[in-house]
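One protein chain omitted, others in place.
Entry: subunit A
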Amino acid sequence: MTVIELDLDAVLDTLDQMSSQRPVAAQIVATSNNENCGASQLAAILGADITLAAKVMKLANSAYFGLSGRVRSLQFAVAVVGFNTVRSVATVALSGTDEAQTVPDGFWKTSVHLAAACGALGPQFDERTADAMCLGLLAQLGAALLHQADPEGYVELMSRTDFGMRRFEEEARRYGICSTQLTAEALHQWSFPTEMVDALREVRSGDQGALLRTAYELTARSLYTRHRRTPLERLSQGKVTDAQASAKLAAIKDDVETLRSAMGL
């Protein structure tokens, strides 16, 4: 098997360069890390990027947050979707994955599924729904970066590995780091909360990664009929059982539709 020497610094440098092209998104990512930052302050910054502001307004008015058509101010929109969500939307813009033509096939489809799955699972893992949703939404950022660095190789890797744990192992073997851990490095670089970074880093093992592991498994079950199942009890450290799978999948399916439409993905 080919092992690629991935220049992690070069990959992360690419993201730094993107930041300078989307200054408002970069400022939002930095500002919303500040616990003292209020919705009005964040909304004021967001207002300088019409595209981003529109995305947040659309999201706040989506069925996902249950307030369709009632959120009329940007400040209220920020309060409704939460700072973490605003930051995640900005991060997507910052990473350029929303516009990139080079993301792997089905990238956003799986990302939205992951976001919905994390959101639906969040409370069982003592995570806020919106925080968990952001975790799922951004988890695949590393996969996009790996794909950019090694387009053909990554597509080939995707074609022969199941989405989830088996693919992580293969990514680690090939690149020395799996996609979610690469996401962790990128988010760490942007000073995302430690809990979020750890959840991504520990996706292959460890307590913090249980939510994301479970979300990947449910997403794989939802999207890939030939997916080889791993018991949810094991992945979630006993928090979710296979008996609950069908109910969870149904809830995720509903949220996927609203999120996809809300985020314009």
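The rule is short, and it goes like this: contacts are C-beta pairs under 8 Å (C-beta built on N, C-alpha and C of every residue); 3 or more make two chains touch, one makes a residue touch a chain; residues count from 1.
The criterion applied here is as follows: contacts and distances are computed from a predicted model.
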Options "Amidohydrolase", "Germination protein", "Signal transduction histidine kinase" or "EAL domain-containing protein": UniProt name of the undisplayed chain: "EAL domain-containing protein"
Residue of A:G119, A:G136 or A:G164 touching the missing chain in the full complex: A:G119
Of A:D49, A:D162 or A:E185, the one touching the omitted chain in the full complex: A:E185
Selected residue (touches chain absent from view) among A:R201, A:R221 or A:R260: A:R201
Absent chain, residues of subunit A that touch it: 8-9, 12-13, 15-16, 19-20, 23, 26-27, 29-30, 32, 34-37, 39, 60, 63-67, 70-71, 76, 78-85, 94, 119-120, 122-123, 128-131, 168, 172, 176-178, 181, 185, 188-191, 194, 198, 201-206, 244, 247-248, 251, 255
